[in-house]
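The full complex has more chains than appear here; those shown keep their coordinates.
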Amino acid sequence: MIIVMKPGSKENEISDITRVLESLGLSAHISKGTQVTIIGVIGDKRVLRDVPLEMMPGVDKLVPIVESYKLASRTFKPEPSIIDVGGVKIGGRELVMMAGPCAVESREQIIEAALAVKKSGAQVLRGGAFKPRTSPYAFQGLEEEGLKLLKEAKDASGLVTVSEVTSERAVEIANDYVDMFQIGARNVQNFQLLREVGRLKKPVLLKRGASTTVDEWLNAAEYIISEGNYSVVLCERGIRTFETATRNTLDLGSIPVIKNSSHLPIIVDPSHAAGKSQYVPALAKAAIAAGADGLIVEVHPNPRCALSDASQQLAPDAFDALCKDISKIAEIVGREFKV
Amino acid sequence: MIIVMKPGSKENEISDITRVLESLGLSAHISKGTQVTIIGVIGDKRVLRDVPLEMMPGVDKLVPIVESYKLASRTFKPEPSIIDVGGVKIGGRELVMMAGPCAVESREQIIEAALAVKKSGAQVLRGGAFKPRTSPYAFQGLEEEGLKLLKEAKDASGLVTVSEVTSERAVEIANDYVDMFQIGARNVQNFQLLREVGRLKKPVLLKRGASTTVDEWLNAAEYIISEGNYSVVLCERGIRTFETATRNTLDLGSIPVIKNSSHLPIIVDPSHAAGKSQYVPALAKAAIAAGADGLIVEVHPNPRCALSDASQQLAPDAFDALCKDISKIAEIVGREFKV
């Protein structure tokens, strides 16, 4: 960290800061520039977390130099992590495809979806049971009943499962049914929930929030890992911007940035970014070309009858065609996806 | 709601939609334009929440005409709501000032803060006990111990209190100590938490999220109200934009917009928007001039020693000067604030 002093800061202000730093076991390295003086802080900055340096006389601002997360960072663990979800490996050479309906609606629907997406190459079945909806009057999911049906579809298809948890209670319930918890975009900074899934050791799919920076997102992962659960997979799903032609603006630049900063795998959700099923294949292919470790795609056996997010779910045949394209792009970028 | 058909949509596509609408007790009003046909949907659209009209053949898009919230809307209740927090009225002629430290740190600190802000005219004491922090390694608050100290400060000062709750467990604990729950920006779409505080009937201060539209914010309020708790006060605290010179971009335009769309009171948090204490008074005065029903301001007896958000907390003398200015502006905009 660097402390930038105000123009015209005084000697005693600088020496006061040096004294504070040294009392905490840190060193201060002073550079006097032509306009301002800067102080480099050397040592483990975590001792500073309760010290309001920015309020000391003469201080203009603090400039962080290294990231605030540790366990999620590539510096801490240079080789990429491979996360095991019930035997499915995420982050290795093989791409992972998660697919299924936005929400579990009925036994027939989820089993039909499971068999269809498996046939096209998916290894993980998705299906929402606790649905976070903007309006309290919108369909909120089948809750435990939905998770039971998801488990039945797992048994029928042999796929492992992922489903969103939106509260501590939902975590407790879902723990008996699913192979991977999903933390949705709206809960990426629900720190209590992050700690909760951190304590349980089951793999976690951590979506990026609509206005979360890459740095904040990795700090959210740090919450989970610092509880002892290293099985975190990141999921880019688009950020909120001024553009409304798509539902969110998919930030594929986050893929190389994450690969550079962290050892965690990253997959992409093109469905929530696109908002319209016709735009999904373009974004899905782009994600794989950009280096994603997999995808999570909304697929509904009969999109016209879906109870939520109807317009963005693919029909099984469109999904099958997409998987074939993904398989070919995978090879070009040094990955593998078996259809 | 209006259904916009694709250019060249067919007669039978239009009649299919009409049939679906009518089967649900709605009427369809068809307008054939020179380029496209539109269908006005007449009746209570809530029956449509599980019907994916946007997937029907020939449909281009749906255009909502009236807002999706009901109980929070001005149409539902034209006169402004006045919320009672332990005898303090929010939303009436008198402005309300909430003030206190970012986090409760010690008995001395919170009592000193309480007495100071009361002297300047504050009616509500704020103090965080459950602190949501971006990094798991930052100070997380004193939790229940902090709430006990806040209660002591209430007893010592006679002020009522507000404190943030970040989980169901926190709600349960805080329920015994505070007069008003605060839902923070990161939890504005933590719907489980919203329902929880909705069931308890204690007044709720609902902050706007960093990337929440006014419409989504009022839908979050609707979650609370639809559980039976009408005592909701909104709090504008800035949104996330590309500008980094301030911590958030305070959107004072939301005040007249909310006043136009909803009967709920709205106060403003200039401290989190500014991020630097020197910018707080300008934004605080602006908020009152724009028509806010009050403010929530971070005040610390000794900002240089604060354990969190040190740089944005005002010292008591700066707060006192601010209150005097607020009092004068209040009069000009037809309000009152006694210092």
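The chains carry the letters A and B, assigned in the order they are written, with residues numbered from 1 in each.
As a working rule, a residue touches a chain if its C-beta (ideal position, glycine included) is under 8 Å from a C-beta of that chain, and two chains touch if they have at least 3 such contacts.
Predicted model, so just to flag it, every value in this text is computed and none were measured.
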| item | value |
| --- | --- |
| Subunit number of the complete homomer, 2 shown here | 4 |
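As a convention for this text, only the chains that are shown with their structure count from here on.
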| item | value |
| --- | --- |
| Whole-Å gap separating chain A and chain B, where each centre is the average of the chain's CA atoms | 26 |
| Residues of chain B touching chain A in the complex | 46, 49-50, 52, 54-56, 68-69, 132-139, 166-170, 186-187, 189-193, 209-211, 216, 219, 222-223, 226, 240, 303-307, 310-311 |
